[in-house]
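Since the structure comes first, as structure tokens, the remarks are kept for the end.
Note that one protein chain of the assembly has been removed; the remaining protein chains are unaltered in position.
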Amino acid sequence: MKDNPYKIAAYCHIKQQRISLNGDIILENSEIDFPSFIKSVYKHFDTDYPKFFKMDNLSKLAFMAAEIIMRPEKKGLENNQNIALVFSNRASSLDTDRKHEASIKDPNAYYPSPAIFVYTLPNICMGEISIRHQLNSENSFFIFDDFNAHYLSEYTNCLLQDVKAEKVLCGWVELDENTFEAFLYMVAKNGPIAHNVEAINRLYKKSWEI
Amino acid sequence: MGDLKQELKEKIIEQLNLEDISVDDIADAEPLFGEGLGLDSIDALELIVMLDKDYGIKLADPKEGKKIFESIDTMANYIAEHKTK
Partner (left out) sequence: MNKVYLSYNNIVSSYGFNSEIALDNIKKEISGLEWVDDPTLLPTPFYSSRIDQEKLWQEFTALGIQGQFTRLEKMMLVSLHKVIKASNLPLSSKVGLMISTTKGNIDLLDTENQFSKERLYLSEMGKVISDSFGFTTEPIVISNACVSGILAVAIAKRFIRQGRFDHVFIVSGDLVTKFIMSGFNSFQALSDQPCKPYCNNRSGINIGEVSASVLVTNDPDFLSEEAVVILGEGSCNDANHISGPSRTGEGLYQSIRSALHQANLRAKDLDYISGHGTATPFNDEMEAIAFDRLEMNDIPLNSLKGYFGHTLGASGLLETIVGMHSVHQNTLFATKGFQKLGVSKRINVIKETTAKELTTFLKTASGFGGCNTAVIFQGVK
């Protein structure tokens, strides 16, 4: 594979009711169910974006992880930066798929909801982030069995080398039944950590003692 | 009719996930779309589903929705006239 001069400029991890930014825990929360957890995260960061409450769980998770990383980006910078989004997960939009299925299961109570159906696609979470930050940029959503730093890093390098993007926000946003996790990292020309598979996996696998 | 309007406001807040809006924030004659509540095209479609689910009204032509959902007043009038539940 080709060498690359790119760096990881920032990374955010939401896992097990803890949120870290660049390796430092910035929020811990004892809320057990995801909707309460993510609402408290939204409020904690004074988010002020009413559309958040129309989103499905996966989009709320991705949105807040992106919000936390993008906040420093916003300081003094305009919207419309060319930041590509390269996201992945295992469960696709299954959490919302099940809700849509439930709304059509009983022929005597058949009320499919467009507000639910629109979220039965995993890439919608990237759409929400694009709208929030006005990113007319490249978006790709991959489904893998597990977080795959090899594929993500190569794809990211390609976007940067071909100048399809100036920065790439990439990672893993997974939500399924009782588990949720978001790991997003910003790849750019400058940053403290070299952009390679070893570094990405090291940052991803960082876990905290419970 | 007053009860129906109250009910509609509550349903709209819940159905459309209007988190920081209370019933008192919605005036009877206020336009629901455009400014104010900031409802969009998906919300309009959701209201069509709500008419069916809660009041048994199936719109023959979805384009009718634009007039019906102009305000709480227009919605309440339409429902009072057409409901089957």
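Residue numbering begins at 1 within each chain, and the chains themselves are lettered A and B in the order written.
Note that in this section a residue touches a chain if its C-beta (ideal position, glycine included) is under 8 Å from a C-beta of that chain, and two chains touch if they have at least 3 such contacts.
The shown structure was predicted, so the numbers you read here are calculated from the model rather than taken from an experiment.
**Q** Which listed residue, A:His44, A:Arg98 or A:Lys206, touches the chain dropped from view?
**A** Looking across A:His44, A:Arg98 or A:Lys206, the contact with the absent chain belongs to A:Arg98.
**Q** For chain B, enumerate the residues touching the unshown chain of the complex.
**A** 40-42, 45, 48-49, 62
**Q** Name, in rising order, the residues on chain A that touch the hidden chain in the full complex.
**A** 1-2, 85, 90-92, 94, 97-98, 100-101, 103-105, 107, 110, 112-114, 117-118, 120-124, 126-128, 130-131, 133-145, 148, 151, 154-155, 157-159, 162, 164
Following the convention adopted for this analysis, only the chains that are shown with their structure count from here on.
**Q** Round to the nearest whole Å and give the separation of the Cα centres of chain A and chain B.
**A** Using C-alpha averages as centres, the distance is 33 Å.
**Q** Quick check: in the complex, which residue numbers of chain A touch chain B?
**A** 50, 52-54, 111-115, 118
**Q** What part of chain B is in contact with chain A in the complex they form?
**A** 16-20, 38, 42-43, 45-46, 49, 52-53
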